[in-house]
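To keep things clear, I will list the structure first and then write my remarks on it.
One chain of protein is taken out of this complex; the other chains stay put.
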Amino acid sequence: MTFSPELEKRIEKLLASYPSNRRKSALIPMLMYAQDETGYVTRELVEEVARRIGIPPVQVDEVVTFYTMLWRKPRGKYHVQVCTNISCLLTGGEELYEHTCKKLGLGHRETAADGVFSLEEVECMGACSWAPAVQINYDFYHHVTPEKLDQLIDDLKKVH
Amino acid sequence: MLYNEPSPLETRVLTRRFSLPNSASIDTALANGGYQQFLKACGMTQEQIIDEVKASNLRGRGGAGFPTGMKWGFLPRQSPKPKYIVVNGDESEPGTCKDRVLIENDPHLLIEGILIAAQAVGAKAGYVYIRGEYRYLIDIMEKAIDEAYAKGWLGKNIQGRGVDFDLYTHTGAGAYECGEESALLESLEGKRGQPRIRPPFPAVAGLYQCPTVLNNVETFCAVPSILEMGGKAWADLGIPKAGGTKLTCLTGHVNKCGVYELPLGFPVEKMINEVGGGIRGGRKMKAFIPGGSSCPVLKGDEAWPLTMDYDAMAKAGTMLGSGGVVIMDETTDMVKAALRIMHFYAHESCGWCIPCREGTTWLKKILTRLDRGVGTTRDIDLAGDLAKNMLGRTFCPLGDAAALPTISIVEKFRDEFEAKLRKVQVAVPAFPDSPLVVMQ
Partner (left out) sequence: MVNLTINGIAVQAPPGTLVIDAAKKAGIEIPAFCYYEGYSLQAACRMCLVEVEKMPKLQTACTLPVGEGMVVRTEAAAVVKARKTTLEFLLTNHPLDCPVCDKGGECELQDMVFRYGAGESRFTELKHHVDEKQWSPVVFYDAPRCILCYRCVRVCDEGMGVGALGVVNRGVLSEIAPSHGDHLECDECGACIDICPVGALTSGTYRYQTRPWEMQHVGTTCTFCADGCKTTLGIRNEKIVRGNNRDQSGINGEFLCVKGRYAFDFQEHPGRLTAPLMRINGKLEEVSWSKALAAVAAKFSEVKSRGGQFGVIGSTKTSNEENFFLQKFARQGLGTANIDHRRSGDIVTLIDALAGKTDALGSVQDAYLMKASLVVGTDLAQEHPLLAFQLRANFRHHDSHTYTVAAGPVREDSYSVAQVRAAAGEEMAGVESLRDRLAKEPELLVLFGASVKGEALRKLVAFVGSLGIAKVKYICLMDYSNSRGAMDMGLLPDLGPGYKPVSAAGLALPDMMASTGLDVLWIVGANPLARHELKSTGAFVVVQEMFLTETAARADVVLPASSAYEKGGTVTSGTGEVQRLHSAAKTMGAKPDLEIMGLIAKEMKLNLGIWANANVFEEIRREVRGYNIPLPTIATGQAVQTSPLNGRVAVASRPDLIQPAGNTLFTSGSLGKYSKKLTSVMEYPGALYKPQY
């Protein structure tokens, strides 16, 4: 499996961050950075990462299935994450999530057929004082109203 | 950048460089006192640094509130193994968004705090563990680290003082449990974020089984100002037994939500009404969570007379926690709140031990039914009882964190649960389909 030169560079830097007999430390960051490129954690990626780190594939599976940000099926180009945890719930997060479901025609951890959007109801993302919050890929959006969300999604649709 | 207006009532110690232009750059930091306390630390003995931190009464800002100086003192002075500094930036406690603000606005303050801690214990390398959702902070942190290396504040022979220190970032990938220190270390070692059996504690056997200082971002950020002001003066910012300031996240039904740096012992009433601009719509406060959803919930009336510090909160039967204040006004549906909180813990339970793994999901199912009005008074009793059966019997504090809010909400707001029982309007299946944690 081949990665882009940028990713290779990042992985090289990553592996240099840990003692040489502790390469396994690089596992989670390596999966995260690789997933940014591959879209999700494919079986091929599991085997590749296992090979690069020198561990059995089951140890990669253990980790991939534990962390929610590691996906084992394709996500959209724009992964819309709506928080409904307590601070967001109090400020309309639940309604915002339901609105987003309707807007995108998707449910929790679903990806649109055209692969542009995917949706996830997420746990607290650390934007509680500026709730309700939405993350699209890694970008935060604060004080999101249904109208603001519609605008955001429509803009992204145009870009796409 | 800042996402809310600062309040004039704040005591800006950790956040004092925040309003400066380019506050995250090393030039801004250096022009405004940055790294000077590290130089001071270079001239101090390890004991002197630790004593200063002890004098400051600084307690861990992640939520547990363990005295920081004491924690550092647990590291063996002589060790054949390398020592590590690990920064807990896995901020995931619902209601908490302060570490994010610290790293985003002044990463060099964090680096300076790390360097001082490294001096205090003799560590040569450190990792900043940042939750996966904060990817942009990884970029900010890495830029800051690169700047620090370029200007000789990291690496070999720092500023000619004969001190070596290397610092790296490490991203998480979505797991609340990794905020627990031993689970964070597991995650940092490339494993599932499941906590370890303790003892041994990280100070003795932490990262790679080596002595490790592991503190919250805010804890490290507090250290430079402690050396600058002197431990005693820093302690006096707060109240006896709880020194200094605390970044407090006002969330929920207040007019001016935001992150504010307030001295410990700050009155709740003043915090809500003056810093936070009062309850939304002038309503009454129904419930109050002092520091993240793991704390027992207080009724509004219980909370008003309190002050924001460890002892006052403990006396009131809750905890100061992480600084994530959640304020709920009288319109809040407490059954839904209890359900949402339990939904979170069921989702985040790592599954290692039986009571937490099975208890959180069972409770979530019961609370789901109660929220939909499908249940009996026995279900309300059962919810409270199950939470108590988890309490104190799980492997790590997550079980308690899930149990405590449930116990308190069921006890204090039982009438709301009962009211819902009587409001069954639609035919709901007897066993509502309550999807579990759907991972894929």
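Details
For reference, chains read A and B in written order, and residue numbers begin at 1 within each chain.
What we mean here is this: a contact is a pair of C-beta atoms (placed from the backbone, for glycine too) under 8 Å apart; a residue touches a chain by one contact, two chains touch by 3 or more.
Since we're looking at a predicted model, the values are computed, not measured.
When the full complex is taken into account, the listed residue touching the unshown chain is B:346, out of B:271, B:346, B:370 or B:410. Here the missing chain is touched by one residue of B:4, B:46, B:255 or B:389, and it is B:389. The residue touching the chain not shown here, chosen from A:66, A:97, A:117 or A:141, is A:66.
For subunit A, the list of residues touching the undisplayed chain reads 43, 46, 56-59, 61-62, 65-66. The omitted chain makes contact with subunit B at the following residues, 175, 192, 197, 346-355, 357-362, 365-366, 369, 382, 389, 392-395, 431, 433-434, 436-437, 439.
Convention: only the chains that are shown with their structure count from here on.
Per the touch definition, subunit A reaches subunit B in the complex via residues 17-19, 22, 24-29, 31-33, 53, 55, 59, 62-63, 65-73, 84-87, 89-91, 108-109, 122-131, 135, 138-140, 142. Of all residues in subunit B, those touching subunit A in their complex are 3-4, 91-97, 99-100, 127, 131-136, 168, 170-176, 187-193, 208, 249-253, 257-259, 289, 293, 324, 326, 328, 332, 336-337, 340-341, 344, 347-348, 350, 435, 438-440.
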